[in-house]
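Input: one structure, supplied below.
Here the complex is missing a single protein chain, while all its other protein chains stay put.
Letters A, B and C name the chains as they come in the text, with residue numbers starting at 1 for each one.
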Amino acid sequence: MSDAIKAATLEYATRLGDDALVLGHRISEWVSYGPFLEEDIAYANVSLDYVGRARMFYTYAAELAADGRTEDDFAYMRSDRDYHNLLLLEMPRGDFAYSQVRQLFADVYYSLVLPELVKSKDERLAAVAAKAIKETKYHVRRSRDWVHRLGEGTEESHKRTQKAVDQLWGYTHEMFDMDDTEQLLADNGIGVDVSKLRDQWHKDVSAILTEATITVPEDSWAVRGGRTGYHTENLGHMLTELQIVHRSHPGCQW
Amino acid sequence: MSDAIKAATLEYATRLGDDALVLGHRISEWVSYGPFLEEDIAYANVSLDYVGRARMFYTYAAELAADGRTEDDFAYMRSDRDYHNLLLLEMPRGDFAYSQVRQLFADVYYSLVLPELVKSKDERLAAVAAKAIKETKYHVRRSRDWVHRLGEGTEESHKRTQKAVDQLWGYTHEMFDMDDTEQLLADNGIGVDVSKLRDQWHKDVSAILTEATITVPEDSWAVRGGRTGYHTENLGHMLTELQIVHRSHPGCQW
Amino acid sequence: MMTPEEQNFMRKINAEEKIEPKDWMPDAYRKNVIRQMSQHAHSEVIGMQPEGNWITRAPSLRRKVVLLSKVQDEAGHGLYLYSACETLGISRAEMIEALQKGTAKYASIFNYPTLTWGDVGAIGWLVDGAAIVNQVSLQRTSYGPYARAMIRICKEESFHQRQGYEALLVLAKGSPEQKQIAQDSLNRFYWPALMMFGPHDAESAHSAKSMQWKIKRETNDDLRQKFIDQTVPQIEFLGLEHPDAAIKWNEERGHYDHGDIDWEEFYSVINGNGHCNRQRIEHHVAAHEEGAWVRDAITAYNDKKNANKVKNVA
Partner (left out) sequence: MMTPEEQNFMRKINAEEKIEPKDWMPDAYRKNVIRQMSQHAHSEVIGMQPEGNWITRAPSLRRKVVLLSKVQDEAGHGLYLYSACETLGISRAEMIEALQKGTAKYASIFNYPTLTWGDVGAIGWLVDGAAIVNQVSLQRTSYGPYARAMIRICKEESFHQRQGYEALLVLAKGSPEQKQIAQDSLNRFYWPALMMFGPHDAESAHSAKSMQWKIKRETNDDLRQKFIDQTVPQIEFLGLEHPDAAIKWNEERGHYDHGDIDWEEFYSVINGNGHCNRQRIEHHVAAHEEGAWVRDAITAYNDKKNANKVKNVA
């Protein structure tokens, strides 16, 4: 592995880990707050899938970094300016519709990313993708079913779902951006060219939204910055909770 | 100052500092969330008074400790098991009625404590009390006026106020507890015998509540533990926000 | 004089045969089992809160995952117990209403706050540990669905108890601050864990009938003694101080003698002076109320789908 490729792969694994941890953490905020017990269980399941995925990416990143850091150093000892997750994933828990819509957007995204990543020339990334693909089929089905129920259910659930879609749409565009790092990896068959996934994502999501009687928004605004650590004001507060105990006891084991 | 008195005074100054900081921090959570601008300003004022008071108590505590610690070490480097504030003050922001009722309970309390503390043989404690007394008159008037408006205003504001009173009442009893530390200081003319203030507090608060058409609750339940660091689950989350930046950069100046 | 049904019922009980949902049972037996099972379910559900309080702050990814799994399992246990309880003719909605109104209780241990990360380990080790001692005994309870639920739940909870203990072990062998955290958690949860077994049997209102009907298989004090005995070496292995200064091996009894439990604290907490009594119910009610529109949406959606099915078939 050349130095450039190694550095890019380290950054890439970190990004994918950040995505998974931030989303997994957000979902975990629903536990004991769900509308009924089955949902607490289901959301905990999804959270476990994503946090587990984060651990695999971070573990690989730590090996690539080869500087003594562990998965926990990646998760707990980086500031939010160094986190490179997509902004969509750090948006707050919101109400149930908001979380499910964000989840739908993310799940459909990964249902397109992972089948590409599983072909990666990098065996480790491919292995993580292989494990994650199975879960993702379930995730998409679950999110899709929920958006259907909420979109078509009652006038109130429909309103909340439409509002969530309108509020979150602008955060989805950066999911398909490519920068030099990801371009280098895509060119070398290691990373996924996400710019090629936009149309399919739009098609898949639009089909689900339309069937749920939800209007697909225009692409009139877009907020970007996740991959360069330029976050919304949400991540700082999330990492505050996530990191406080670990940071309060530097160098300790848990 | 004997060793025992010094240790007790250090503990006492710390408690009073914790009370003031926790309450000041809670109030500060209203800034930009108030029902209109004048309230953002007023709440910020009250918050400044209490945080300023905390700084004076912590500064004195740091001098007594004489171990190199500063006011910031007291505020930022102690765990919540070591914070000895009254539980009432760490309860969440809640709605506007909840905050105002808690504020009333606390302000009336200090309107009785401070005129006693100003007589303390300990000049430093007396000096802090002297500064704080002026503010406290204003605080009580403000809280009283608010509880009147909310209690007598509309059916909704009345309901919310009664609910707040019912929810917070059980946290007020420990304000009048004395332990060995405070008894030693009271016996030596340094600290306040708060057990002697209960009846007047009950009288003052009951008069305000009754005039506001609010029913004074029975003394049917009580939660205690603040002075021994046995907190509700609220303080941990508050200190998480309060301490995160400071703890993330050990040994740094700000 | 016992009726034939009563006689047959007691014959089964005495022969260690399970009572199943379709069997005749005395009204009082049904009520007793409903009370115990539903409150067991409520405890699992309410117990998600003090532990859930630390999911976002879990200090390592592994601990985060383990805690998430634990809380998820508790939800599952609650679900399973609610379902098993419904076989007795009460609906989940009725049980939830009773919980939220305060007519049904949950284990008072969950009225205690989780103040530190150490408390998560202490709950896993001591609270789950006490629950397991109780549940192992209940594997032989007379009501079939309850017994089977206990067998299933015990398997999962043993895993979580070990995880909790292991989390505390790491603290106890860690930095001085970590060790202090572990000791503090042990100190705060030990006695309340002993109280989980309930009052001394002489004072317990429900005990006699429960024993006769083999709903309960062992006395509160016997179960408590088991727990005390198993916990002594566990505390020693942690290298922590035992919170009970009077703990002492009694060669004659073959058990540990122990100090008096502060039953005043037990009754005080269960009667409303705990740190979290109100919060646990308010949290449950708030989540339930906030979720009303979601449940309504599901109902409306299902109705629409069924109407369509009928339409398509017709």
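Everything below uses one rule, namely that a residue touches a chain if its C-beta (ideal position, glycine included) is under 8 Å from a C-beta of that chain, and two chains touch if they have at least 3 such contacts.
These numbers were taken from a predicted model, which means no experiment stands behind them.
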Left-out chain, listing which of the shown chains it touches: A, B
Residue, one of A:3, A:123, A:180 or A:233, that touches the chain absent here: A:233
Of B:3, B:38, B:67 or B:180, the one touching the omitted chain in the full complex: B:38
Missing-chain contacts mapped onto subunit A: 79-81, 167, 170, 220-225, 230-233, 236, 240
Footprint left on subunit B by the chain that the document does not show: 21, 25, 28-29, 31-41, 44-45, 47-48, 51-52, 54-55, 58, 71-72, 75-76, 95-96, 148-150, 152-154, 156-157, 160, 241-242, 244-246, 249, 251-254
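The rule we apply is simple: only the chains that are shown with their structure count from here on.
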Best-connected chain pair, where connection means C-beta pairs in contact: A-C
Relative to subunit A, chain with the most remote C-alpha centre: B
Where subunit A and subunit B are represented by their mean Cα positions, the distance between them in whole Å: 42
Centre-of-Cα separation between subunit C and subunit B, whole angstrom: 36
Residue numbers of subunit B (touch at least two other chains): 79, 240
Residues of subunit C touching at least two other chains: 57
